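Only one protein chain is missing from this complex, and each of the others stays in its spot.
The first chain written gets the first letter, and so on, giving A, B and C; residue counts start at 1 in each chain.
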């Protein structure tokens, strides 16, 4: 199992090791997993975020992982950052460095530290097991030194930045870049705040941690890429993707982990002349959004599982009335209120099958933070083209983790957003059977004199209610055909790894990283393993059967339950379509992201 | 195609043909389909209901079929009654007798009359095509004669009873029984009303319709069965089944075609010391019902598609909190408001997969009116045993049609309904991992001193919220295992027809009748055809694969859309489980029940 | 759709004929016919641009309204028409948003949306055809059914204390609240016009008899059936001594008190105040924000944001 950092030994010290001790063995590393374990009020999230952003600015790859305590505020939590000079596909199964702020941090996280890893601990709070020889123990009186540096008042607020200074020293981070990030972050507040932060940073950086370390770490330099890197979390990427897609209106109701998307849109859309409404509940939210879409804007609503359940009826109206709508579901552990701060992929069935009646909708799932941005663009394109509700599935893991990715070419991507209220001629039928529905929103003059009604009752081509057997058959087929047309149009996913072989892993959503890392690890070990990742889940792209036919086993990796018959949700859907008994499941329901090791074990046994 | 009545010619007139003309060819018939076509305000439903009840009292089999006009009140509608001295499995593809009250009734329904069938029409309103030679035309000035008989005032109200008299004459119905039924129906009202009805009946009966008929119809006598027959519609059967099952509390909100179940329960439950609440909406209704179930009663809620969509979130709570609950869905055409008065089986996906998260629930579907009664008993038993939500799927067709069935043995069947508030000992855990959950409802003393909290958050055995990965895995499995245990316990359905062969039809819900009739017809013709019918749809019973293995093709017959990949809802579920490519679909989405002919064509081509 | 089409320059006058769509499927004699006729009248009188009229509804007999009006329209789901209409209103200031529905749709399943639409003061006009019964589903108790009313869900008579629509609307924060009667065409037209002229959330409750399931419900308010139809005497602010006793439509307590009168109570405007609409407040926020940004293009704004995330 090699998710530990790839360490290469160098004989000559790298040029900028500054005042490093000559007796330290210098190491060029390509990848490091740093886990900060403390309480959420210690600001470990923001220390971690600085590290992530720094990596982004250094053309490095980065992925973070955090837990949210179940207490209302405060409480034990971790923030893990994996920085790589190569591709980073997961936040790491094990940590190379563990920073433990408290005894409970040590107790609960020491077994995540790989053998030979470094334990950096606050010696004012933590007493590591003296018998433990597998790790490098580095004690620093973090609390005391921070109080000393800052004068006692702001101790809790300063420890995170002190640790940032420590880490900057250990990893030879670019101090100027880091200070600039700190200044950008705290610059808006009073000068005092910024000064305090910089003092804490300096104090950490000045601490002679090198004395107790046996190696001198240094990330391999990365060639600066031609595009700058953007560092953000998945909810940010999704929100800004929606803005790039020309989405200017929406409505929602708060719920973890969806809330920050609505908060961003509420604050940002007015800049673009748009508006996001906080509704009284999720039923109101989806109805508001449908009003906006009916009015000619492509609107967005979203939630997590409980709120999506409440939107079910109205989404069915969108299917029937053929109104475009984007529905974001940032999945968390279910059922019911479930595990609000854990990750799960158990809302797929609901996204596809949740509506009463035959109510077609499109379901897409984002695979990475970067993909959260692009999938919003694609979802909007599909919703507009097919005048249909489109689900975008994300999850807690994507929502809360930070990644760096190439800056999107906004000038190319930005979509226009104005409603089309051009006059319609006398031939206009809101629900013509011979072509895709594109509504004439209010404000459009109807030159034939007949104005359209959109409706959730079965209807004829003019939108009039009908109980005609023929028309219900024809309209049901019209609505279903949209999925068939779309299926023919979306690309077949590429196989990662060998194009044929023993096992094909099939993933969807946030399992992208660990699945791909598993394939890489297996292939490095000389085993064959391949994977495809589905972004388009309903409808499925045409052509998957050809890919499946080249493998002995097709193993669908997903974070949900195996169900009464032994198959996860996507696995069941693939089995229903292809009736191929070699399609099997690797599922889990522990509320945690897949570890690379778990996938390898499941795939290669 | 032989769904026409089985006509046997007799040489000797039957003994009780009374004043029948000697020149009429007497016929003993076993089965007749009578379609009354008029406007709903003409009371054709109640005329039809008299016929159905009469059949029930004569130990005959009967099935009715009606359409509900889409106008708010009044409007064209039909009521079809099929009476059989043998088994009646469908309301008939074609009519043997068409009674047309108006020209529009004639125009729209004449093509449902089989060749050689009898058209009985109101000659005051209808002018049949004089060129048409395929039918026996019998004109009667129904309107005029009714006015004449009743004195003009109540004409609209009397025509249906006049026609009943006519039919009594034609079919040699038992006049005394019929008059008794009329007396029972109108006896509660003023004497005038009853007298008027009897006058109308007499007038119809007195009309010399025999003069224009060429045959003399007489149902083959049926041996009186040892049990009396009950004649009711599916919603009645379901409501009384719930009462027999000891269900005493519930809540709902009106919607077609569910409403009459709640109306019956609202009126009936107080008799049993219980209560049904009309809530402000469906979300309130399901929450009220959950409160009642939490309080130790097994409660019932229900709706049709749009309302079930609204109950989604709360049903998920029932899954997670493990609270028993009965959820009735009387399906109608969807999606959205859809086709409120037509039939469809398109809410199956939602019943199984509608919840967010992995939220197990049991799904049963009633196949006949009689089964509506028994399935309520079974659903209640399962909900209590497994402390789980159980869906009962019915549909417009079952809800509105009348059948006669053997009187249930209530003394054997009636279930006790009192909450179990016996004291619980100190070992009591609300969510013990090692056995099925059975809650201690409030009022139960907890002798260990610890009182339980039931919750929609993931929890430990005591009901305390937890984010523990292990517990989420264990509790998810506990909830899922209930389905696996139940699957092992329910019977494998019996094969109707040959135990092996070319085609096995698989049905669920109200398609039972036409599917079984199709099998009978095919076998009478010498073709082989078999069928199974699934009442337990989620989980599926174990052992279906053995049945499937004995057939070349497995054709799932259901009234829903073929979906993007060509398979109906149950078909997809069977394919996902068994990965057997010979499982295919026969679907339709015209909002009408399957005709026997359609099934035969689909199965035997 | 956007290819060149010859667009007539001159607009024809908006006539009743141009506004009429399908023939209503309501029962003969249903009160809703008169409400529809009044709506036609108001639209004819006002001559709004035809394409800017939007007729929306939830589900119920009364909610079939949009099918009978030839204007842009939508027939939504049961109880959620207020947020639907709010979405239209907030995102399209150029439109005139009219919403129709029943007592069940508005006060039962839709009660919360009504209330939040009212407090947020969304700019739209909502006509509630109150027949004290569920019409479309054939006679169940509605939230306005009087105690004792025998329905399919209260076979021995309704027992639940009914909603008082005026109280509900006033306390929720609706800024225009009126009450009218389907048998009083001129009064209805007046109320609808005032509602439509009002900036904000304006509601007219119209008693509209369901002849099928609750005939005679409103006889006590129909003069030709021996009832009384008493109109609120509004203050004229003319300093006349009799003005003292008249109703001040801006006085919330006075309005609430009027709402407490026993059935059939009074008809007319109960409450009418100015309070900024959500439409205006959000618009101001948008304008301020954009001014601060110097009216940069969407691309520039997003690029700027991304630059900060590097």
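Basically, a contact is a pair of C-beta atoms (placed from the backbone, for glycine too) under 8 Å apart; a residue touches a chain by one contact, two chains touch by 3 or more.
Here the structure is a predicted model, which is why all the values come from computation and not from measurement.
*Asks:* What are the shown chains that the left-out chain touches?
*Replies:* A, B, C
*Asks:* Could you tell me which of A:206, A:267, A:418 or A:488 touches the chain that is not displayed?
*Replies:* From the options A:206, A:267, A:418 or A:488, the contact with the absent chain belongs to A:267.
*Asks:* Of B:95, B:110 or B:321, which residue touches the hidden chain?
*Replies:* B:321
*Asks:* Which of B:145, B:164, B:230 or B:486 touches the chain that is not shown?
*Replies:* Touching the chain that is not displayed is residue B:230.
*Asks:* If I consider the whole complex, including the chain that's not displayed, which of B:119, B:327 or B:440 touches that chain?
*Replies:* Of the listed residues, the one touching the omitted chain is B:440.
*Asks:* One chain isn't shown here. Among B:270, B:469, B:501 or B:543, which residue touches it?
*Replies:* Here the residue in touch with the unshown chain is B:270.
*Asks:* Give me the subunit B residues in contact with the hidden chain, please.
*Replies:* Its contact residues with the unshown chain are 53, 56-57, 184, 228-232, 236, 240, 243-244, 249, 251, 268, 270-275, 277, 279-281, 283-285, 287-297, 299, 313-314, 317, 321, 407-408, 410-411, 414, 417, 419-425, 428, 438, 440-447, 449-457, 464-465.
*Asks:* Could I get the residues of subunit C that touch the absent chain, sorted low to high?
*Replies:* Here the touching residues of subunit C are 108-109, 111-112, 115-116, 119-121, 143, 156, 159-164, 167-168, 170-173, 252-253, 256-257, 260, 275, 278, 281-282, 285.
*Asks:* Mind listing the subunit A residues that contact the chain we can't see here?
*Replies:* Against the left-out chain, subunit A lists 70-74, 253-256, 259, 262-263, 266-267, 278, 280-282, 306, 336-337.
Everything that follows uses one rule, which is that only the chains that are shown with their structure count from here on.
*Asks:* Would you kindly tell me how far, in whole Å, the mean C-alpha position of subunit C lies from that of subunit B?
*Replies:* Chain centres of subunit B and subunit C, defined by C-alpha means, are spaced 40 Å apart.
*Asks:* Per the centroid of Cα atoms for each chain, what is the distance between subunit A and subunit B, given in Å?
*Replies:* 47
*Asks:* Scan subunit C for residues touching two or more other chains and write them down.
*Replies:* 75, 77
*Asks:* At least two other chains touched by the same residue of subunit B: list those residues.
*Replies:* Those would be 70, 306, 336-337.
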